[in-house]
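Working notes for the structure below.
Apart from one protein chain that is not included, each protein chain of the complex appears where it belongs.
The block that comes next holds subunit A.
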C-alpha cells in the first residue's frame, strides 16, 4: 500500500514526506543515499519510507504491541509477544536492537525515527559500525538517549543483554509463562480450600446463632410459663383472702 501510493503520487507524497520528516531525517537520508542513489534528498526520503514499510512493517507491528502492552493492555496476549521478543533476543544480538530500541524509546510519536537504525542495519549488515555511529548521532539528535545507550552496549562486542526494562520484563514474564500452569493450579487449589473454610465458618455461624435463638426461645417460654403459673397462684391466693374483705362489715360504731 505504501509503495503503490508513493509510486502514484510522486510530487504530493514527496512534499508530504519532506514536510513530515524534519531535520532528523537528514543524517539517515544522507547515509541511505549511498546505497540507493537518487537525485535530491526527497527521493532518498521516499526510499527510506519505502524501506521502512517493506522491511520493517512486521517489525513495527511487533514493536507497537509491546508499547501498547506498556500502556497496560490485557496481559493475556502480551506473554506471547514477550516470549517471541525474548527468543529473538536470544537468537542473536543483531535481532535484539530491532525490537528493543523502539520500545525503550517510549515515545509513540516517533516510530519512524526509531526504526531508521533498524533499516540501516537491515540494509547493510556488514557495515554495522558505521551505520551505528550514524544511528547514534541520529538518536542523540532526536533526543532519545535510550537508543544510543541501548545500541552501544549491545554492540560493544559482548553477548550480554543491555539492562533494558523490556528485556528484564520479558525475561520475567517468560518465566511466569512457563510456570503458569502449575502456579495457577496451586492458586486455584488454595482458593478452593479458603472458600471451603469460609463456607464451613459461615455454616457454623448460622448453626450457632440458630441454636442460641432456640435456646433463648425455650428459656423465655419456660420463664413465661413459670411466671404465669406464679401469677395464677398469687391470684388464687388473693381471691381466697378477698371474700372476707368484700363483705361489708361494721368495724367500728359511732357513739352518736
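General remarks:
We adopt the following convention: a residue touches a chain if its C-beta (ideal position, glycine included) is under 8 Å from a C-beta of that chain, and two chains touch if they have at least 3 such contacts; residues count from 1.
As a working rule, contacts and distances are computed from a predicted model.
Of the names listed as "pantothenate kinase", "Phosphatidylethanolamine-binding protein", "Aminotransferase class I/classII large domain-containing protein" or "Neuronal-specific septin-3", the one that matches the UniProt record for the absent chain is "Phosphatidylethanolamine-binding protein".
The omitted chain makes contact with just one of the residues A:187, A:205, A:226 or A:242: A:205.
Residues of subunit A in contact with the chain left out of this view: 194, 197-198, 201-202, 204-205, 207-209, 211-216.
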